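All protein chains but one are shown in place.
What follows is chain A.
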């Protein structure tokens, strides 16, 4: 017996999965560069969010056309993977269509896969047309430079090829076509090859089979480098996403401690600091390490669909701010920091760069109206607003770099208890006016 294909298959599988696992470890390490944040609350609500938003795609269908097509591709992706299980067993054991022994149900299953594969193919082609022919605005915004555009198209091409290979593999499987059970779509492709000898058809079938599984392993490894990571990270991201009302911003605990000290007359401000006292934490964020790990997970989860940006009032009126760019910049900088750590034996070496200014400009940050439209629009519970707020906090509290008008407003709040220079003692004057 010839074991070479089995061994080759096992090697491909180990290399494919092994390299992916290595990158997942790197991904987790990068995400953990963020601050810790307590996400142990509201577990039942969190599971519900994951079930509804990620599994149930509830936010995708807010835009019905894209939502419907996405559900086809998503369901296809999950269900067709049952077939991958068969391919893996066949590949390792040297069997052929090992599940076909289960009887007529096999035909029903494969038939369903074929229909889905066809629908996925059609959907993916429509997606490609929407991006490249119809040129829907959100796919052509400023932050959609060459890599984001190419990345999106590569994903579509890979999916097209994988679906075609699956259908060709079935169409050229002479035994399977003879069974005439489950070849719902492939029976129409089979005649394309009818002029060829059985031997040639067999070679085509084997090639399609190998390319299909190698393609899947390749695609798996492409994820880490691509926006397509969302197919995995949407699940944890919707679980860890915000469960509080959208309007609620966190109260910075480090500030609370300082404010309490200021308000407490019993504290001696001149008392010597205990030796163990830590240097006060930085307020807000100027780089990715200042963000929390959920915000960094958000960045890796973003699939650059641009729904946030298309709903953003600042972006709609021509300002530079784009919530999608905030997420893309955060990921790009995080990747850069990760590579820096890899290159320097596990520790970050100062590179003179940061998320603020080198990636995200102040003009973008100050254009935000905090309206939460981006947060509402995101189909996978990403919160770009929280990153904008952290960076504003850094600008104001660490750098005193607020726009002048805002400094005036804040001086008024501080002195008069109102954002304008009115006297607090006049607050009830309206009553007699």
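Basically, contacts are C-beta pairs under 8 Å (C-beta built on N, C-alpha and C of every residue); 3 or more make two chains touch, one makes a residue touch a chain; residues count from 1.
Simple rule for what comes next: contacts and distances are computed from a predicted model.
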item: Absent chain [UniProt protein name; select from "Amino acid ABC transporter permease", "histidine kinase", "Cysteine-rich domain-containing protein" or "NitT/TauT family transport system ATP-binding protein"]; value: "Cysteine-rich domain-containing protein"
item: Option touching the unshown chain, where A:55, A:259, A:281 or A:343 are the choices; value: A:259
item: Contact residue for the chain not shown (choose from A:129, A:249 or A:281); value: A:249
item: Residue ranges of chain A at the interface with the undisplayed chain; value: 244-252, 255-256, 258-260, 262-263, 283-284, 311, 313-314, 316-321, 363, 366-373, 375-377, 389, 392-397, 402-403, 405-406, 408-410, 413-414, 417-420, 422, 424-431, 433
